[in-house]
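A single protein chain has been omitted; all remaining protein chains appear in their positions.
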Amino acid sequence: MNGGVLKGSRTTYALVCLITLVSVFPLYYTIVMASHTNAEMAASTPPILPSLSFFDNMKKALELAPLNQGLVNSLIVSGTITFGTVALCTLAGFAFAKLRFRGANILLAICIATMMVPLQMGVIPLYMLMARLGLAGHLTAVVLPSLCTAFGVFFMRQYISSAVPDELIEAAFMDGASSLRVFWSVVVPAARPAMAVLAMLTFLTAWNDFFWPIIVLSTQNPTVQVSFQSLATGYAPQQSIIMAGTLYGTVPVLLVFALLGRQIVGGIMQGAVKG
Amino acid sequence: MTAVQQSDVIVRPRPARRTRTHLPGRRAAYGYILPFFLVFAAFSVYPWLDTAWVSLHDTRLSTYDQSSWIGLENYRNLLTNHFFWNAFRNTITIGIISTVPQLCMALGIAHLLNYRLRGRTFFRVAILMPYATSLAAATVIFAELFDPNLGLVNWALHTVHLPTVDWQGSKWPSQIAVSTIVTWRWTGYNALIYLAGMQTISTDLYEAAAMDGAGRWAQFRHVTLPGLRPTILFTIVVSTIGAAQLFGEPLLYHNGLPDGGTQGQYQTLGLLMYQQGWTNDRLGLASATAWTMFLIIVAAVGVNLWLSRRRERHERRPGGRRRHGVVTAGVPEVTAR
Partner (left out) sequence: MPRSSTHRRGAALLAVAALGAFVLAGCGSKSSSDSGTGSADAGPCGTTADTTLTVGLFGTFGFKEAGLWDAYHQVCPNITIKEDVVEQSADYWTRLKTRLASGSGLDDVQAIEIGFVADVVQNHADQFVNWNTVPNATADKAEFYPWKWQLASTSDGATTVGLGTDIGPEAICYRSDLLKQAGLPSDPATLASKWSTWDDFIAFGKQYDASSTKPSGSHFVDSAASIFSTAVYQGDEAYDNADGQPDVENSDGVKNAWTYASQAAQDGITAGLAQFTPAWNKAFSSGAFAALACPTWMMGYIQGQAGDNYAGKWDIAPVLPGGATNWGGSWLGVPDKAAHKAAAIALVEWLSAKDQQVTMWKDGGHFPSNSDAAAAPAVATAKSDYFSNAPVGQIFGDISSQMKIPPIGLYDTQIQQALTTQLTNVETKGTSPDDAFSAALDAIKQVTG
């Protein structure tokens, strides 16, 4: 039983439209900012509509900064992180949730504990570790630390322990399945919605990550956030070019949202909490 | 392989009629968690421990190899440091202002989106847009809105003959402004989670309530809310952790300065840590702040869990209905803000 209990009234529509407007307006205004010079935006009544210079500014942004390279690298990095996270964290989450083994609670507790400490300061020892491993400046250095976060494991563990009934798993084991088979045929289908949600969140977080990539990467091999750094040059940075470049780097995210929107929204709705 | 191995203690308490479940896979389990733990140990545990180690030293990045051991001196410094206590208080107030209305609005929005609307997939994607918009761009826009002299908000106040407010300089207005940005960013996400939870509530319950004469509001209170309790707990815990570590929005609100305003009026613990570690180059002190935040978060989450357990125990009266959904015992989520 999905979907609305009641039909939406006019007030409902009005409210929902208002909320959509508020949610989308800053994105729209970014387009406006990307179409006008600093001076035009500084006028006492700032412009409210975009203009055709938007495309010029976009072109200039592409000349100034390696945005395309950044996009490709970010797709590689975010894609790998997402894939790895979903795969590894679902496996580990399954183990924590359904398989009994000594030390599970301690290990889980350590997992959770690391999530509660802000890891910003860890950037320095992490960089030195990467340098020792010869990975500094490589995309691998950005992928590895996020490859399976404690959050992912905990998220999947919670979901699997409540969404997959023990009876089902028992039955599969009694039928002689190996744990891997149980995982693949019983757990994964049931956990698919959560996996979709985890994928979406992980992709977004990896895409927007700035602090670690700026330390470990360079303009020669940038992710998209690092490539933005080259947009503000000289003593007179043009906000329009910076905004145009930023938008260019957000387009893939919007595309992913649009493509998976129905799926993911469905995914979240089917699965955040199962009865 | 047909051998079923003896298992250890049962996962969840079961009614007595069932025998012990046999869930095998001890050795396999270690295999499943090994890849995770290798990566985790090298890239999460190691920096985590290193931060603790650094917090016991007087370390600066400029002279990284010359740090000296000072034991708990950094922690003692924090306890008597009025910047720390200011940030602590601000984190609590901003945390409450940015979390409570946000979750309430998210509930309301989810309720609205639960109706059969035309184009509702579009709406549901639209409310996630704030989460996808670049934080820097969003903060620029909000800072302009809240500009004391040229901003839209004060212009609107002026038009309706209300006194204008100093959204940057005064303490509560600036915290409200920062909280507004946080709320704008995260409400849609939480709304979708609530919406999901709502889908698991059977329409029979609504019909039964309607037959009993309950109006829409009563249905919401007695059918929707109870069914959402585990979800609500989840979002509360997640938002607590996020609020405790908040630093991106207040940083960008003051144009990238980590002081939280000219008088630290909206400096959070996360900002303070950033300022100590990167601006002032006092890594030891910043690491101590990070670990102190850990203790605070553990306490806050612990309080949340305890409160929720108490409520549950109250409601697990004999003859009480079984809850829809399952108790997700506290899912702390660290979302990079």
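The letters A and B name the chains in turn, as written, and every chain counts its residues from 1.
Methods note: a contact is a pair of C-beta atoms (placed from the backbone, for glycine too) under 8 Å apart; a residue touches a chain by one contact, two chains touch by 3 or more.
What you see is a predicted model; the values in this text were computed from it and never measured.
Enquirer: Of A:17, A:42 or A:174, which one is in contact with the hidden chain?
Expert: A:42
Enquirer: Name, in rising order, the residues on chain A that touch the hidden chain in the full complex.
Expert: Against the missing chain, chain A presents residues 37-44, 101-104, 106-107, 110, 123-125, 127-129, 131-134, 136-137, 214-216, 218-220, 228-238.
Enquirer: Can you list where chain B touches the absent chain?
Expert: Its contact residues with the unshown chain are 8, 26, 30, 34, 37-38, 40-43, 45-46, 49, 58, 61-65, 81, 83, 140, 143-144, 147, 149-150, 169, 255-257, 259, 262-263, 276, 278-282.
Note that only the chains that are shown with their structure count from here on.
Enquirer: If we count contacts the way the header does, which residues on chain B are in touch with chain A in the complex?
Expert: 1-2, 4, 7-9, 11, 21-26, 28-30, 32-33, 35-37, 39-40, 42-48, 50-51, 54, 61, 64, 109, 112-118, 120-121, 123-138, 140-142, 150, 184, 188, 192-193, 195-197, 199-200, 202-203, 206, 216, 230-231, 234, 241, 245, 270, 273-274, 277, 283, 286-287, 290-291, 293-294, 297-298, 301, 324-326, 328-329, 331-336
Enquirer: What does chain A use to touch chain B in their complex?
Expert: Chain A residues touching chain B: 1-9, 12-13, 15-16, 19-20, 22-24, 26-27, 29-30, 33, 44, 88-89, 91-92, 94-102, 104, 107, 110-126, 129, 144-145, 147-151, 153-155, 158, 161-162, 166, 169-170, 173-174, 176, 178-180, 183, 201, 204-205, 208-209, 243, 246, 249-250, 253-254, 257-258, 261-262, 265, 268-275.
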